[in-house]
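Right, one structure below, let's go through it.
As you look at this complex, bear in mind that one protein chain is not there, while each of the others sits in place.
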Amino acid sequence: MKVTFIGLGAMGLPMAVNLARAGHEMTVFNRSPKPLDAFADRPPRLAGDLRTALEGAEAVLTMLADDDALEAVVQGGLLDGLGAGAVHVAMSTISIATARRMAAMHAERGRAYLAAPVFGRPDAAAAGKLWILLAGEAGQRARVRPLLEAMGRGISEFGDEPWRANLVKLGNNFLLAAMIETLGEAVALMRKADIPPQDFIDAVNNLFQSPVYANYGGMIAEGRDEAGLFKASLGLKDLRLVLAAADALAVPMPLAGLAHDGLLTAMALGRGDADWSVLARVAQERAGLR
Amino acid sequence: MKVTFIGLGAMGLPMAVNLARAGHEMTVFNRSPKPLDAFADRPPRLAGDLRTALEGAEAVLTMLADDDALEAVVQGGLLDGLGAGAVHVAMSTISIATARRMAAMHAERGRAYLAAPVFGRPDAAAAGKLWILLAGEAGQRARVRPLLEAMGRGISEFGDEPWRANLVKLGNNFLLAAMIETLGEAVALMRKADIPPQDFIDAVNNLFQSPVYANYGGMIAEGRDEAGLFKASLGLKDLRLVLAAADALAVPMPLAGLAHDGLLTAMALGRGDADWSVLARVAQERAGLR
Amino acid sequence: MKVTFIGLGAMGLPMAVNLARAGHEMTVFNRSPKPLDAFADRPPRLAGDLRTALEGAEAVLTMLADDDALEAVVQGGLLDGLGAGAVHVAMSTISIATARRMAAMHAERGRAYLAAPVFGRPDAAAAGKLWILLAGEAGQRARVRPLLEAMGRGISEFGDEPWRANLVKLGNNFLLAAMIETLGEAVALMRKADIPPQDFIDAVNNLFQSPVYANYGGMIAEGRDEAGLFKASLGLKDLRLVLAAADALAVPMPLAGLAHDGLLTAMALGRGDADWSVLARVAQERAGLR
Partner (left out) sequence: MKVTFIGLGAMGLPMAVNLARAGHEMTVFNRSPKPLDAFADRPPRLAGDLRTALEGAEAVLTMLADDDALEAVVQGGLLDGLGAGAVHVAMSTISIATARRMAAMHAERGRAYLAAPVFGRPDAAAAGKLWILLAGEAGQRARVRPLLEAMGRGISEFGDEPWRANLVKLGNNFLLAAMIETLGEAVALMRKADIPPQDFIDAVNNLFQSPVYANYGGMIAEGRDEAGLFKASLGLKDLRLVLAAADALAVPMPLAGLAHDGLLTAMALGRGDADWSVLARVAQERAGLR
């Protein structure tokens, strides 16, 4: 399939590489040729401007930083350049409002649009082990599944309206934030009782048996939040999107508010670049712990 | 080993049966002989009064409903009747304050005391798949491990002070309550967006890969909280113990407060006998959902 | 002074009447002549279109429902029609973001702009007893003070940047919402203890000696929230503006979140048209009270 990939960041680049490896005919949109190295013996076509990048594409995949970046690309040429039979697959985590507007803009122009946000960090992207949420018109969904299968370990589908996949993605990010807040409060309690945090996390792992708890639990027990795999500022942005959706749908989410406030404290203390598990540190500092 | 088991409730009975199956010389304390049926061809000695029950015991295991029940048994004869070389293993989920008092009372009398609270519901107890938290003097811990291994799939140890095992147990119950609150808020959001709850839970399962999330997620998605495997009133009691420990150790735990308040609403609405996953129903009702 | 008043609603109309009574040369912008009755023997000039309404005005006062209404009037002719020497005094409760944009738009066109949001309900407006918050360029502030004095019992000034007056207004609306939540929780506690709510409110009044507590306390004690003097939907809107400002300034405001969530529940239950003291009813219903 002729695929154009836009957004070669920490997530997008390994995703595009996996598509190339799966044998798809790739075009990437980038100012410099530097990312081409990652493709090794399956080099994609490099397009320096958007119009060229879109020419002939059957599927255009975007993996951009946020609502504004997606909006800029779509308004700045993608919508004009997208071929009549092509489909745009937006894979970023975006707000429900933007997701709805995107769908409306594409529909107005008679262009196909799918939402396909992903779970997983860059290492999962590199390993082709993302979990992908997919929503939009059924025929188009069937059409792009082979592409998504090349990038992930599984796909969940959420019907005809793209924004629902985005909401499920936001819902899961809320679950992660809630888990970090939870572990932060619990670890604070254990530390004040002189129980080694990792001993507690070991017990948690025996109970939950979840790689996600094991991963974040270890980071929190060891206070490893400098790494910044997923920045606090981005986590805060996602919680804003969760709260905006909750407000629009009249759903009180006090726990989302609690996590939002913790990350806001992290921002206020100048830690926006820390990993968002810094939320657990904030919970511990409330108890007077360093 | 000569073992006396006190507290043949929904949890205690299958635990005692597993000890008998493992070949230990069991005595059980019970008014009626009815529970003996469960032991099949390995009937324990039945003692109708506490003094008789304790005679000759090397280890006395208690699995009682709450702090008051344990206190009543200990003050009402256990401490007096416990042999000089015997060890009392208290397996209930109790408060830190009671745990400390228990340890002090036994120490004063020169009797050995261990805390060994467990994770798992009655079905896990029957299958011998409890996870057991153990704390107290090291030599005594080594001595009772074979007993605990007959009842569980694993043991985590937390040093010389019994109360620490109780705090780890409370900490994990807090984690479960926090997970239920989290799922309740998220499912409310999904339902208001016309996303089938189980579809959302399926995505959650792909992310967390935890049997605990799968189990509670399914219950919440289907609104199955009538069953009452673990009652809301008992969950509320445990959250009270968590908050009492947090208060004593000067650890703000706003999320524990949130879960406590949700369960209090369940009580106020007359649902104390529902399963504690009713907390997720409360979260949905705040959003106007039935 | 030649004054044009735009926005003859429940608040605006009595404010304009007081300006007319004070001897100012009034023009009002309204489609129908109906509001003129309220002016009795001091009838203002009636202008049916915006351009005519602005002609010759030295001060243009706007008292519109919300950000969108103000934005529509300003973009829809006010900015174009405002005379070079005239000043626009925006008296609505609006967001910080809109307030900043308003100031920038006026500055770009070389037009004077002040923010003057008010405290008080329609009865206070009719009595000329509003309290007015004023911010913007000092000379312009001095110029419009006589107008504001005709409508209020006092003025507080907040410097050269108009948005600061809007933030102080939002801050005070947050205080009112917090008070309602507080009284709601306390009254729930009293009612569950069979203490008559008004007896409790009497004690509160002896402690606080505040007409605001007396007023809301009485409404809450008697459950009088149907009246809708200030609608729950509007209160929710204001709390959204508070939380947006808090987010932008990195200030966690968990209590604002709590009040927001309570009003969101009111909305979800179809009570958006109730008085915003319905927030206290939500607090009582959480305790199982009707």
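As written, the chains take the letters A, B and C, and residue 1 is the first residue of each chain.
Methods note: a residue touches a chain if its C-beta (ideal position, glycine included) is under 8 Å from a C-beta of that chain, and two chains touch if they have at least 3 such contacts.
For clarity, every value in this text was computed on a predicted model and none was experimentally measured.
Trainee: In the full assembly, spell out which visible chains the left-out chain is touching.
Mentor: A, B, C
Trainee: Which of C:M26, C:L167 or C:L239 touches the chain that is not shown?
Mentor: That would be C:L167, which touches the missing chain.
Trainee: Determine which one of C:E181, C:D225, C:D238 or C:D275 touches the chain that has been left out.
Mentor: Final answer for the missing-chain contact: C:E181.
Trainee: Which listed residue (C:L148, C:M253 or C:A274) would be found touching the missing chain in the intact complex?
Mentor: In the complete complex, the chain left out is touched by residue C:M253.
Trainee: Where does chain A touch the missing chain, residue by residue?
Mentor: 254, 261, 264-265, 268-270, 286-288
Trainee: Mind pulling the chain C residues that touch the left-out chain?
Mentor: 119, 131, 133, 154, 156, 158, 164, 167-168, 171-172, 174-176, 178-179, 181-183, 185-186, 188-190, 192-195, 199-200, 202-204, 206-213, 242, 245-246, 249-256, 258, 286-288
Trainee: State which residues belonging to chain B touch the missing partner chain.
Mentor: Touch with the absent chain occurs at residues 240, 246-247, 250-254, 257-258, 260-262, 264-265, 267-268.
Here, only the chains that are shown with their structure count from here on.
Trainee: For this assembly, give the contact graph shape among line, ring, star, complete and other.
Mentor: Chain contacts: complete, every pair touches.
Trainee: Quick one: report the Å distance separating chain A from chain C, using the average Cα coordinate of each chain.
Mentor: 40
Trainee: What whole-number Å value describes the gap between the mean CA coordinates of chain B and chain C?
Mentor: It comes to 54 Å between the two C-alpha centres.
Trainee: If I count partner chains per residue in chain A, which residues reach a count of at least 2?
Mentor: 246, 250-254, 258
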